[in-house]
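The chains shown are only part of the set, and none of them has been moved.
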Amino acid sequence: MKIAYVGAAPKSTEEVERRRSLLQEWSAPGTTIQMAYAKDGPASIESMYEEYLAISGYAKGMVRLEYEGFDAAIVGCAGDPGIDAYRELCTNMLVVGPGMSSFHAAAVLGRKFTLLTVADSMIASSYELIQKSGLASMVTSVRAVNIPVLELAANREETLEKLVRIGREAIEKDRADVLVLGCMSMAFLQVAEDMQKLLEIPVINPAKAALKLAESLASCGLKQSKAAFTVPPKLPSEQANTIEELLIKRENKSTLGESYYDNYL
Amino acid sequence: MKIAYVGAAPKSTEEVERRRSLLQEWSAPGTTIQMAYAKDGPASIESMYEEYLAISGYAKGMVRLEYEGFDAAIVGCAGDPGIDAYRELCTNMLVVGPGMSSFHAAAVLGRKFTLLTVADSMIASSYELIQKSGLASMVTSVRAVNIPVLELAANREETLEKLVRIGREAIEKDRADVLVLGCMSMAFLQVAEDMQKLLEIPVINPAKAALKLAESLASCGLKQSKAAFTVPPKLPSEQANTIEELLIKRENKSTLGESYYDNYL
């Protein structure tokens, strides 16, 4: 089975290789992991705007990966940005996101989970993501660690300590019985395992959750339902032959008018 | 009061002017309407992928319009694509969407509304949008007219006839007591008014609903809550000085590694 992990923005060769080898190590016998990072994208994702910034690169990657015959692809961000779009675009390749994968794993293992997200700015949209998964009744709280994504890995011990402290609050105050890490940098820091030992409840690593869900569904021959995620109608009707052609540009169409904002929009 | 209507993609000068003059006609004394169309974007929006395609142009426009001192801006698509992002980015300019504006107007006027969307491919995501507005309990159905957006205006009579027929089904089978048009091309076709006369229940024109909501809230000095829609943290912390700097590009960073997918992503 060939599974791709698609990153939102370029990363150093070392870090990409480190993440690949972790995914490879976690995968089942017979699975090959391929890393595919977009050429440009947000440095990290701490707002809805940055989520949307990632979608263009992801979409191009997903379409290419499907064409290359991959069995499944993982959106490389715990907010699953734009996942419904890739599911519309791909018919033969399964697309999964770490967010949804983790929420469903948490729902299976306990009764009330807490999501630990990176920043206060992501709390409200995290609730929306959980609701979109259909699991609003299973979440007891979303709490933020408030360490910038790009600094999470700089001091693993400090990050772990803070995660354990906030996780304990979730257990005691919100009666959480499962924790979910809501960030891929946390995932590849491999802190879930340490937290689980210290806190004695399941802690979901979103990278592992997404990988395992991809392997499971793909091995059963299951892919997203095309009745739920229809191909954009202009593609089958041949108004557009590629996803690039879904975009129109003013310079190409001499009949298009100018407007006051022509200069900068 | 200065209100901008932001379009997702370039349109002919005539059509832009036609829409502007309708908005101007509908607006309250003292309101000036400005049209701002993105230089590139989706020809029309009939899938989630096309919704996401529109966001980049919208975001640049919104930031610019806020800088120019506009009081409010209207997202020019009934699916409100990316609206939470523009609300994060803008602090002094109110941002509203035709979808949310229409759903709340419908909820105020009746007990159960039906949304008439353009295509079957948009039904599922329309329910998600209504749920995101907090109004899931007020919708009784989403029904599609299945006329491509770009053909809606070609034959106004046929479009109206089909909308009336489907609206009547919604009233009889789903007990709808208010209808919402879910497409800006329908809005500027001015069919809501005819439908309302024929069907004898309120029919919401999303362009008017958004304009009136923008005028109302702005005249009360109300804007989106920055506690709900936080500015992306990298901007106040000066890791990025503009929204363009939230994007990193491989060519600019010689230390970034290459990956297998470098060629096309």
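By letter and in written order, the chains are A and B; residue numbering begins at 1 in each of them.
Here is the rule we use: a contact is a pair of C-beta atoms (placed from the backbone, for glycine too) under 8 Å apart; a residue touches a chain by one contact, two chains touch by 3 or more.
All figures in this text were calculated on a predicted structure; none of them were measured in a lab.
Of the identical protein chains in this complex, 2 are displayed in place, while the full assembly in this structure file contains 6 copies of the same sequence.
As a convention for this text, only the chains that are shown with their structure count from here on.
The distance from the centre of chain A to the centre of chain B, with each centre set as the mean of the Cα atoms, comes to 25 Å.
Residue ranges on chain B touching chain A, taken from their complex, read 9-17, 34-43, 46-53, 55-57, 59-61, 64, 82, 84-85, 88-89, 119-121, 124-125, 128, 131-132, 148, 228-234, 237, 239, 243, 246-251, 253, 255-262, 264-265.
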